[in-house]
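Shown below is the structure under consideration.
Only one protein chain is missing; all other protein chains are in place.
All chains are identified by letter, namely A, B and C, in their written order; residue positions are counted from 1 within each chain.
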Amino acid sequence: MDKFRKQFIAGIIVANPLFVLALGLCPTLAVSVTIDNGLAMSGAVIFVLVASNIVVSAIRKFVPNMVRIPIFIVIIATFVTIVDLVFQAYIPALYETLGLFLPLIVVNCIILGRAEAFASKNPVVNTIADTLGVGVGFALALVTISFFRELFGTGSLSLFGVDLFTLPVLGEHPITIFILPPGAFLVIGLLLALFRRTGVTKSE
Amino acid sequence: MKADTLKKVFPIISITVVVFIAVTLLGLTDTVVRPRIEWQKEQKIQDMLKEIFPDMTEYTLEDDIYMIYSDGAEIGFAFLAVGKGYGGNIDILVGLENETTVKGVTIISHLETPGLGARVTESSFRDQFAGLNIDDVALKRDGGQIDAVTGATISSGAVVDAVRATAMEKVKSLEKRE
Amino acid sequence: MLIVIILTGIGLVCAVIIYLVNAVVPRKVQGLEKTEEIASILPGINCGACGRPDCFAYAQTLTKDANVVTKSPCTFVMLDNERLERLEKALGVTLDASQMSRKALIHCNGNSEVIYNYSGVETCKAAAQLLSGYKKCPYACLGLRDCLEVCPQDAISIKPENGVAVIDPERCTGCGLCLAECSQNLIELVPVGTKIAFLCNYAPLRDIPGREKCDAGCTHCRKCYKSCEDEAIVWNKERAIPEFDIEKCTRCGKCIEACEQNTLAEIKIAAEAPVLSHVGTMPGGHCAVPER
Partner (left out) sequence: MNEFIVIFIGMALINNIVLVRYLGLCPFFGVSKKLGPALSMGMATTFVMFIASVATWPINQYVLIPFDVKYMEIVVFILVIASLVQMIELFIKRTSATLYNALGIYLALITTNCAVFYLTLWNSLYDYSFLESIASSLGAGIGFTLALILMSGIRERLDIADCPRSMRGLPIAFITAMMLSLALLGFGGML
């Protein structure tokens, strides 16, 4: 049990995919405009990550080495398409906002990275711990980024339609650059620097 | 010989098997989910049209023109227009009461910059179209009745031109049909 | 149902393509075996001293034309007798290591006085642009690590007391990469056997105007020349500096004491041909693998 917990914590802090390894950036920047998107994307990524890595580690003995990447990718793609169809059918609003970035989870460097590095070498139990840790780490990072971007970019915060609060000054004149592409790079850059400054991650 | 060729050919078999399982699995999920998706699309169009024609009961689609009925009586028709905006295409749903006056306009999707071009979706801009004659559908500077969203002339112009051009084109095609 | 078969067909086609490419394309291109054999002899540190981007490229040129090794030798292999024999056997050519192998030497003892406080970009090339360095002597070593960064063997270190670069003769394989980097061109490749190092690069001509520029360098007093009993020192008239004869010198150290400016120093090498054991374990020097 202790190993399970250690692996889980590792995914969040020590090897946080976003802030430490700088993996899986593509969906993060594009989608982290509002917290709803952030949560939806994290949910989808965690589901695909855990499900596909379990299957990968289950069949890891039967996969010939030469074709292991195409097979892993097809497994991940299947789970992503399932998520894509389910989102399209039951949560169309979020499906619209995520748009083309939902299928992009397939090429998300984290998932194939974990599958290749970890799942294809360890039994299923460890893989579950690892992927949960990495998934939650990714979700935490993504939500923090979307929190800052939505707060400064629109001056107000809303969670699934429920308007939480609006900032006094920023409400009328939000800094719209935070919603634009440059804002995303800025937020991640500053957060990385903040983490390095406070010693959460080691600096180069 | 048998085991050897099997070993050599094994990679091919494994990929094909995995792809086969993946494809069948997806085929199943699709058949389960497809009706629900159709319903969702239907629902979306329904809401869109209701926004323009609140008292609409049902509609029919005749080669990309929606004929709108309220308890049997035809109260107008609607169609899709696509404007070339600042960030990319803007899809607009345009509703006309009759051949000359506009009932209302809603923006379906756009890629305009948030805070600037995106403000064309606000009702303050869209309500200006309601009740206008098609010929008056132009920006104030071009002799029309509609004043552009401040700071987003390209996006506003794109919406207005698209509505006007597609409206005229659809009206002509309707007259041809009668 | 038909679509499932067609898509599986596409999967099958992809698999067959990979299989064919794997089987059909010759696993071993003819010259490849020989190149790989030679590459295994080479150190694999990709230092680029032989003029090729990496050891593999150098091995490729050697398979095509064996006597390239005499023109641009791999300095590392020259020092390592065991690898030298393997290379000679592989290429079928006899090589004489002694006169071919070289060592780098920095001609500066660094105690020239600092004249202004430099706080610009931390590289020698940048510092040299400004009045040719922040030291009184325009040829002095600035110690801003340009040569250190490029050395694949980490043989160069900076002396903390006067901030001058020093080369560790044990580690240096004479690859010569640092020569180009030094903006004051202080570094020279000297034969392996050199015993006495002349630590002054101040253009040693007798009547240069800036003569009083550096009080720490050679003042052409000829004391070292006079003090050496076994005539191991030859006085170079035009440049007015001593030159040391490797065979005659007995490392007696008299010339070093005689020189008040201590611009002479002894190059201490433990064994004649130093065994560079640690080099084998060096990570790929500065090859182009994207560090995360």
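To be clear about the criterion, a residue touches a chain if its C-beta (ideal position, glycine included) is under 8 Å from a C-beta of that chain, and two chains touch if they have at least 3 such contacts.
Values in this document were obtained by computation on a predicted structure and should not be read as measured data.
Asks: The complex has one chain that is not drawn here; which of the drawn chains does it touch?
Replies: Every shown chain touched by the left-out chain: A, B, C.
Asks: So one chain is hidden, and I want to know which residue out of A:85, A:119 or A:134 touches that hidden chain in the complete assembly.
Replies: A:85
Asks: By the contact definition given up top, give the residues of chain A that touch the hidden chain.
Replies: Against the missing chain, chain A presents residues 22-27, 29-30, 67, 69-70, 73-74, 77-78, 80-81, 84-85, 100, 103-104, 106-109, 112-113, 180-186, 188-190, 192-194, 196-197, 203-204.
Asks: Hey, which chain B residues sit against the chain that's not shown?
Replies: 19, 22-23, 26, 30, 86-87, 113, 154
Asks: Can you list where chain C touches the absent chain?
Replies: Touching the missing chain: residues 2-3, 6-7, 10-11, 14-15, 17-18, 21-22, 25-27, 29, 32, 35, 53-54, 56-57, 60, 121-123, 126, 288-292.
In the analysis below, only the chains that are shown with their structure count from here on.
Asks: Determine the shape of the graph in which chains are vertices and touching pairs are edges (line, ring, star, complete, other).
Replies: Its topology is that of a complete graph.
Asks: Report the chain whose mean Cα position is at the greatest distance from that of chain B.
Replies: Relative to chain B, the chain whose C-alpha centre sits farthest away is C.
Asks: Comparing the two chain pairs, does A-C have more C-beta contacts than B-C, or is it the other way round?
Replies: Answer by contact count: B-C.
Asks: Need the CA-centroid distance for the pair chain A / chain B, whole Å please.
Replies: Centre-to-centre distance between chain A and chain B: 31 Å.
Asks: If you average the CA atoms of chain B and of chain C, how far apart do the two points sit, in angstrom?
Replies: Taking the mean C-alpha position of each chain, the two centres sit 68 Å apart.
Asks: Using the average of all C-alpha atoms in each chain as its centre, how far is it in Å between chain A and chain C?
Replies: So the centroids are 47 Å from each other.
Asks: Please list all residues of chain A that touch 2 or more other chains.
Replies: In chain A, residues 66-67, 70, 74 touch at least two other chains, as defined above.
Asks: Could you pull out the residues of chain B that touch at least 2 other chains?
Replies: 11, 15, 18-19
Asks: Which positions of chain A touch chain B when the two form their complex?
Replies: Listed in rising order, the residues of chain A that touch chain B are 33, 62-64, 66-67, 70-71, 74-75, 77-78, 81-82, 85-86, 88-90, 92, 96, 153-154, 174, 176, 179-180.
Asks: Spell out the residues on chain B that touch chain A in their complex, using ranges where they run on.
Replies: Residues of chain B touching chain A: 10-11, 14-15, 18-19, 22, 25-26, 29-30, 33, 36-37, 40, 44, 109, 113-116.
Asks: Where on chain C does chain A make contact in their complex?
Replies: Residue positions touching the partner: 11, 14-15, 18, 22, 292.
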